[in-house]
Each structure stands twice: as C-alpha cells, then as structure tokens.
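Structure first, commentary second.
Removed: one protein chain of the complex. Kept in place: all other protein chains.
For chain A:
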Amino acid sequence: MEPEVRSGRPEFGRASLAVTNNRDVSQARGQRSGLAFDPRSQLLIVLLAGAACALVSWTGALALTFVLALYLAVQGLWKAGLSFLIGMALLAVAYAGSISAGVTVLDFVAFMLGLLLRTLPVVMAAYPLGFVPSGRLIASLQRLHLPKGLLVALAVALRFLPMLRLEYESVQTSARLRGLSASKLKNWKNPLKMFEYRIVPLLMRSLKIADELAASASVRGIEAPGKRTSIYIIRLNLQDYAAPIFFIGATAAWMMWGTGG
C-alpha cells in the first residue's frame, strides 16, 4: 500500500483513494472485497490458461476450472466463480454423454462441446480484467513497453465496444417498431436484407461516434509525444507473482500425476 498518499493529505474522495492504489472499481466502491492483482499478472494468467487448455485433456480443463474459481474467489468474485464452475460441470456432463453415446450424429455436437470446454476456462481467466478501469490497464501495460499507438487503440476499443452494444439495442428497438423484427419469421425470407437493416444503421452510428470520440481525445492531447503518466500507482505485489506460479504449478502437477494426463 502507499502510505505517502494516505497520510496527512486531504481526502482524495473516499473511494478513489483506494482505486489509485491497487483496486478496481467495484472493489473501491465497496461492492466487493478481496485481493487486487496487477493487470499484467491478470493478463499472464489469461495466457497461461490458454496454453494449459491446449495442453491438457478435457478432464484437465475441468480441473483447471477449480483453480480459476479459486482465483476469482480471492478477488471477491466468488459468485461468478461458482457460476463458471456450474457451467463447466454441465458442459462436462453433456460432453461425456455425447462421446459415450457412440452415435455418429452426435460427433459434431461432441466436437463443439469439447471446444467450449477448452475455451470457457480462458474466458473465466479473462473475467476479472473486465473490472479494471481503463486508465489503470493502460498504465500497467505501458510498463511492458508496448507501443503507445497500440495502447490508445486498446483504450478506444474498450470504450467503443460497450457503446456499440447500446447502439445495437437501439437499432433493434426501432427495427421492431418498424416491423423488421428478427423474431418475425416472414422477415427472414430475405436474410441478406435483414442483415443489411441491422448493419447499415449500426455502421452509420459507429462512424459518427468514432469521429466524436476521436475529436474528444484530440482536444485533450492524446497525440502529445512523450510518456503518458497515470494517476494509478502501478506496482507488482506478492500476489502478482504468487498467482501465476501457483497456476503453473497446478497445471504441471495435473499433467504429471493427474488421471486424465
């Protein structure tokens, strides 16, 4: 923690003091408590989870889910961890059922389920990154000496995607009002048109929003040369080393002694 910020200085706003130190937004607002990780270490876990899922069998992927559920739980995301666990368990049952049935028709289903079994743990590992404020994420990734252009592009994408979702909802609403609803069967007589009616308005809105966002960034000096600073204090703590090491250890242990090998 950062005593020099905490002591003697005027309050920076009760919540945000914590945010600048080492917490993400929902932790700072007191909505959840738990360990905070540096985004770099969180990103490493995502990469490790991806590699592990490619290496181990599906039973291994299932076992990894428990490790990742623990990882979510220590960050105060135990509810999400539990949901992922249940989801994985259901998937595993369906997968085991479909491969043991021995019916050729189910082969494709089994293949898809197997794929899902190996992707869900990666999604799970990436889940905590969704709570990191973009300022902190960028500041942390800057330490990896990634080019600034890439970081800014990442920041824009992070900002743009949720906005795109809202815009899409708005297009959907208005399509329903105009009788272009996707749930009406007769509208699918011309699927290409249906596609066009969703994409064209969305494209028009996106262009406008992208333009305005870029203008807003430009007047606030995004193009300034030199190093960006950050209000977030970026440092690696014990947990940031411990989590990846524990994860690698657990994967290696499963591969050596695990049943499904």
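Simple rule for what comes next: a residue touches a chain if its C-beta (ideal position, glycine included) is under 8 Å from a C-beta of that chain, and two chains touch if they have at least 3 such contacts; residues count from 1.
As a convention for this text, contacts and distances are computed from a predicted model.
Hidden from the displayed complex is a chain whose UniProt protein name, among "Cation:proton antiporter subunit C", "Tetratricopeptide repeat protein", "Glycosyltransferase family 2 protein" or "ABC transporter ATP-binding protein", is "ABC transporter ATP-binding protein". Check A:101, A:214, A:236 or A:252 against the missing chain and you find that the one touching it is A:214.
Checked against the full complex, the candidates A:59, A:83, A:134 or A:239 give a single residue touching the omitted chain, namely A:134. Touching the omitted chain from chain A are residues 5, 10-16, 18-20, 25, 28-29, 133-136, 139, 155-156, 158-159, 162-163, 167, 170-171, 173-180, 196-197, 200-201, 204-205, 208-209, 212-231, 233.
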